[in-house]
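Rather than the whole complex, this shows some of its chains in their spots.
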Amino acid sequence: MADSVYKIIELVGTSSESWEKAVLNAIETAQKSLRDLRIAEVDKMDAQIEDGKIVAYRARVRLSFKYHTGDD
Amino acid sequence: MADSVYKIIELVGTSSESWEKAVLNAIETAQKSLRDLRIAEVDKMDAQIEDGKIVAYRARVRLSFKYHTGDD
Amino acid sequence: MADSVYKIIELVGTSSESWEKAVLNAIETAQKSLRDLRIAEVDKMDAQIEDGKIVAYRARVRLSFKYHTGDD
Amino acid sequence: MADSVYKIIELVGTSSESWEKAVLNAIETAQKSLRDLRIAEVDKMDAQIEDGKIVAYRARVRLSFKYHTGDD
């Protein structure tokens, strides 16, 4: 791992099913444009409620990936 | 959303099944007496263990709902 | 102040004008049903944006007031 | 403990004697109107000083109790 540089971005994934799915959505979306994803940290979980039901699970995720100069 | 006021309360939901269920229990119980629940933030998750098994999943949840003067 | 007890509640005030107004809205709404408000702490400020414009200023406020048994 | 829901409220107890007394005052006052108090967490301790003497010990306490729909 010596002497490489990683960048961390913060995403909020949402899902109508679960927080786990919300995290996976964030990762899946990110990897369409980012190579070399490495770690996903779950920072915060909340949910939107309507008529007493959860309509959206949300997970704030910090994703680190290899930093290639030029792609920021 | 202009010029309305929300109140935040903190509940601890428990479940014998999962943390997700514990959160849902908290929301379900709250909405029996509170109208207009809006957001549930998961603050903390822990579990009670007996004989090496989890007997209760607990989730500390912050619930925000529309504040109607008089219902506090 | 000796030997009295205060309760702290957490409100989110909103305003279409400013964060200061959002705090005042929270206080004004609270005092309709609560006597003896004493301190308002500003915990967090954010804003909702639509079409690049702030449509709602929001302030999370912790309000302390004299605790009268029975009014919780 | 399975599948019950607890509510957490935040009180500031004061006492002219000690922080320990301030916590006890908060608990004592709370239990006049709340059943099933369970845990009291001490969040913060400060003191008011007049003429170089402490005139009020204050303790910010988080109290959890069984949540009965309707009593919020």
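Per-chain residue numbering starts at 1, and chain names A, B, C and D are given in the order in which the chains are listed.
Here is the rule we go by: a contact is a pair of C-beta atoms (placed from the backbone, for glycine too) under 8 Å apart; a residue touches a chain by one contact, two chains touch by 3 or more.
These figures come from a predicted structure and were not determined experimentally.
> Once every copy is counted, not just the 4 shown, what does the total come to?
Of the complex's copies, 4 are shown; altogether there are 12.
Criterion: only the chains that are shown with their structure count from here on.
> CA centre of subunit B versus CA centre of subunit D: separation in Å?
21
> Distance-wise, how many Å sit between the C-alpha centres of subunit A and subunit C, to the nearest whole number?
32
> Going by the contact rule already set, what residues in subunit B reach two or more other chains?
Subunit B, residues with two or more chain partners: 71-72.
> Mind pulling up the subunit D residues that touch subunit C in the complex?
Going by the criterion above, the answer is residues 9-16, 25-26, 29-30, 32-34, 48, 55-56, 58, 60, 71-72.
> Taking the complex as given, what residues does subunit D use to touch subunit B?
Going by the criterion above, the answer is residues 1-8, 64, 67, 69-72.
> Quick one: which bits of subunit A touch subunit B in the complex? Just the residue numbers, please.
Residue list for subunit A touching subunit B: 18-19, 44-49, 52, 54.
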